[in-house]
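Shown here: the complex without one of its protein chains, the others still in place.
The block that comes next holds chain A.
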Amino acid sequence: MTSSGSLQEESCIVGHDIAIQRGGHTIWSNGTFSIPTGSVTAIVGTNGAGKTTLMKAELGLLPLSQGTLTVLGKPAGAMNDRIGYVPQSYTSDIDSSLTAEQSVLLGLTGTRFGFHIVSKKERAKAHEAMQFVGIDDKASYRLSELSGGLRQRVAIAQALVSDPQLLMLDEPLANLDLASQRTTVHILAKLNKELNMTIQVVAHDLNMLLPILTGAVYLLDGHPHYARLDEVLDSHLLTHLYGTQVQVITTPQGDMFVTPNADTIDTNPDMHSSSDVAQFHHHTHSPQSSDDLREGDAQRGEHQ
């Protein structure tokens, strides 16, 4: 695997006024954001907010109804051979007799038409990817024999084997136990640090990812926004985002937590003052999204 820091552009994913429709109704719209190269971002939002839809749009799998979306300097979909994609479905009862090694190899050879035999170089490449995620010893295991956590690492290795610049994972931590979640986060951190890989993750629970996130795309009131992590980690915004009371807590050790119920945790809640909240609320990196926030609030007000 080579480092992919050669990209000149500062931004890895740039959306300009993007909107998407499915079945005649708008999932989200007015998305203008720019995600820096080398960042680790989460796509966050409530169920049905269109997180996976956004990721699929970035892969060019779903057409936009409006706007332009540029990924790795080209229109969405054009650079997919430089993108590693790990869909959520890896856990959905893969009852496959395929071995881990063959699954990873498909990431390298699966798109090739015509007859050809897997070369030693390709096999070495697959093992390198498996080594990186720590499953080299499981190469000859069938997927059906592996736990959800290991199968997910197989899927990540499959995505890595073609040396992507951008790695996209849809709910990589869902259905994993704590230890597997930590391992996955650790692997993502390593990829970002050692290979300078830009990483984007669809997630509904931020806590596990907080130590490695540099920012987030949050789907709020039907609009995608991007913000750096310090802007996202705000009780008011998160409360608004999840539609339930959320607090941001900092432990004495400096670890931060996002929690729906702070009262039961024996730490000093990092509650922002009301003026801070107001600041956070209107403080956004671009006028466009600031307007969106206000619009969103206005709409909410009307509904109530």
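Here is the rule we use: a residue touches a chain if its C-beta (ideal position, glycine included) is under 8 Å from a C-beta of that chain, and two chains touch if they have at least 3 such contacts; residues count from 1.
Methods note: contacts and distances are computed from a predicted model.
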* Asked: One chain isn't displayed here; going by UniProt, is it "NADH-quinone oxidoreductase subunit A", "ABC-type sugar transport system, periplasmic component", "carbamoyl-phosphate synthase (ammonia)" or "Mn2+/Zn2+ ABC transporter permease"?
  -> "Mn2+/Zn2+ ABC transporter permease"
* **Touch with the omitted chain, as defined above, among A:Ile27, A:Leu59 or A:Leu173** => A:Leu59
* Out of A:Gly48, A:Pro75, A:Gly110 or A:Pro211, which touches the unshown chain? -> A:Gly110
* Full-complex contact with the absent chain, from A:Thr70, A:Thr99 or A:Ser180 -> A:Thr99
* Structure fact -> Of A:Arg142, A:Arg182 or A:His204, the residue that touches the missing chain is A:Arg142
* Per the definition of touch given earlier, which of A:Ile13, A:Ile83 or A:Leu188 contacts the omitted chain? -> A:Ile83
* Asked: Considering the entire assembly, which residues of chain A contact the chain that has been omitted?
  -> 59, 61, 80-81, 83, 85-87, 89, 96-99, 102-103, 106-107, 109-116, 140, 142, 155, 158-159
